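Okay, structure first, notes after.
The complex appears here minus one protein chain, its other protein chains still in place.
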Amino acid sequence: MISLPGLKHNTGKTLMTHAVLLTYTVIALFPILVIIVNAFKSRKAIFKDPLALPSLDSFSLAGFEQVLGRADFGLYFGNSMIVTLISLFFVLLFGAMAAWALTEYKFRGNLFLAVLIAMGIMIPIRLGTVSILNLMASLDLVNTLTALVLVYIAQGLPLAVFILSEFIRQVPKELKEAARCDNVSEYKIFFTIILPLIRPAMATVAVFTMIPIWNDLWFPLILAPGESTQTITLGVQQFIGQYVTDWNAVLSSLTLAIVPVLVLYVIFSRQLIRGLTSGAVK
Amino acid sequence: MSQPSSIQRRFPWHILFFLAPGLLIYVTFSVYPLLDTLWLGLFQEDETGQRFFAGISNYKTLLLDAAWSEPFWNALWNNTKFFLIHMLVQNPIGLFLAALLSSPRLRLSNTYRTLIFMPTMLSVVIIGFVWQLLLSPIWGISEGFLYSIGLGQYFDAWLGKESSALITLALISVWQFVGIPMMLIYAAMLSIPDDLIDASVVDGSSAWQTFWHVKLPLILPTIGMVSILTFVANFNAFELIYAVKGALAGPNFSTDIMGTLFYRTFFGFQLQSGSITMGAAVATLMFLIILVGVMLYLFVVQRRMKRFQL
Partner (left out) sequence: MADVKLSNIKKSYGDTPVLHGIDLDIKHGEFVVLVGASGCGKSTLLRLIAGLEDISSGELHIGDQQVNALAPAQRGIAMVFQSYALYPHMTVFKNMSYGLKIAGKGKDFIDAKVREAARILHIDHLLERLPRELSGGQRQRVAIGRAIVRDPNVFLFDEPLSNLDAALRVKTRVEIGKLHKELGATIIYVTHDQVEAMTLGDKIVVMNQGRVEQCGSPLELYQHPATRFVGGFIGSPKMNFIDGKVAALGGDHIEIQLSNGCRSRACVEAGDLKVGDPVTLGVRPEHIDERSDAGTMLSGDVTLVERLGEASFIYLTLSDGTEIVVRGSGESTVTTSEHIKVSFAPHNAHVFDSNDRALRRLKAGNVHSTAELAQLKAVGQEAF
């Protein structure tokens, strides 16, 4: 909103703006903080004074000990890491390659393929779950991380192709033409000229690809619910389902799931928000 | 590549090389399963597990047979409410926050943005548990909070009551995802030229009039996009309900939405065993609902809004 310059209530207005935004920020953060803070308290302190910070008396790591003893959070975390990073790598690579092919070359069926891929942005892959499960069963991939990786690549590709195409279209024609005049192969043009140029867009795509994969419950629950292939989201869900009444354990497991994401978010928030607001996604 | 044979063109291997890997995975694990699901919805299984073609009888059962249609219409109606609450609460709040954030020369704007967006980054499942704890009468933290601001008598076990469970869940989801409309609308507002706002100030309009007559019409396409994103996400939702209320979407199915109905139909629950073909039929209906929404957006909403862009 505009502040009319020179008017007395200008500062009042700014103050109001800050008050509202600050209030909403508290609303957004408070619930998460309450969980994290209470994870470090003894059971008694959790109930007696939920809003207090842990003190010398009330400080306790009992919850974390239980969680780490009863469930293999290290394994879950590793599984999530593996699935997310491998899927991400292939979404970026295959996405960039397909985006390049679809924007650079004219061939029969080009438009059809472009539309087919664009549909994937809007139509959730989840709707095909029945057949995906059949397919994975017949490929003998149920309860493997490979099944998750394959599905997540298919899930991430459409948006990746869409965003990267926009960027590839902006690469000046002269660059490619100069290379072709020097008889550089199409493969080399892509890998040595185009890929480095669209790196900023890759960062945006990476964020949009990674978050849904890391946070997904549906496919891990259906395709890989086995103890050794659980992802962190599924692991926490199952763990909490089992130990609902053990407040220390529940709070600690939630904290274990929240904190790594928050740390990563704080580190990468700049890029992420730039990606979101850059207009690359319209 | 239909060239006359006089110019012997080499087969464009490079195009195949670039397209094949991505396309292969996408078609195998996204397009094919979706089409196969639509097809499967037309079959039924007998006791021995033998599949036979059954036409639209699954859909007849689903829409007309009371044992099936009641849960279906219930889930659809709940899902619609879930969506409407997002549209009426999440997007206006997002718009309001975006408008505040785009105040000229506002300090700390980046910090607010980053912090308000934070819950969006977390898993829906985690958020579900967080609120389940916060709203739990056993812990009493919400109750205590309400008492401290003098509204204690209004506290209730909202998540446990048929009348309030769905609304509460929808509001939890709103709380988590308000950052998305905020961010997208904020970006759209930044792209409005400063001169335009100055011009309207010189024309004498108040901050509110500038917002209503100038900014809002110009960000309408973004609001349209936010709406369709909300629609697709809502009719595809599952995790929050599953995490908080389980597959049975209690109490008494009052929080059942399409996603949970699909899951139960497919995997079975309690006494009823799961059915692949019925699950496929539910998925097909979800597909149609989403398709209609997307088409409406593409051909009606987006077309009409394009006009406004310079």
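Which chain is which? They are A and B, in the order written, and residues in each are numbered from 1.
Keep this in mind: a contact is a pair of C-beta atoms (placed from the backbone, for glycine too) under 8 Å apart; a residue touches a chain by one contact, two chains touch by 3 or more.
Every value quoted in this text rests on a predicted model; they were computed, and no experiment measured them.
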Per the touch definition above, residue among B:55, B:217 or B:246 touching the missing chain
B:217
Given B:111, B:148, B:163 or B:209, the residue that touches the chain left out of view is B:209
Where subunit B meets the left-out chain, the residues are 193, 195-196, 198-205, 209, 213-214, 217-218, 307-310
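Heads up, the rule we're going with is that only the chains that are shown with their structure count from here on.
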Tell me, which parts of subunit B touch subunit A in their complex?
1-2, 12, 14-15, 17-19, 21-23, 25-26, 28-34, 36-37, 40, 97, 99-104, 106, 108, 110, 112-119, 121-126, 129-131, 133-134, 139-141, 144, 175, 178-179, 183-184, 186-187, 190-191, 197, 201, 207-208, 210-211, 225, 228, 232, 236, 238-239, 242-243, 259, 262, 266, 276, 279-280, 283-284, 286-287, 290-291, 294
How about subunit A: which of its residues touch subunit B in the complex?
1-4, 13-14, 17-18, 20-22, 24-25, 27-29, 31-32, 34-35, 46-47, 50-51, 90, 93-95, 97-98, 100-102, 105, 107-108, 113, 116-117, 120, 122-132, 134-135, 150-151, 153-155, 157-158, 161, 185-187, 190, 211, 214-218, 233, 236-237, 240, 247, 250-251, 254, 257-258, 261-262, 265-266, 269, 273, 276-279, 281-282
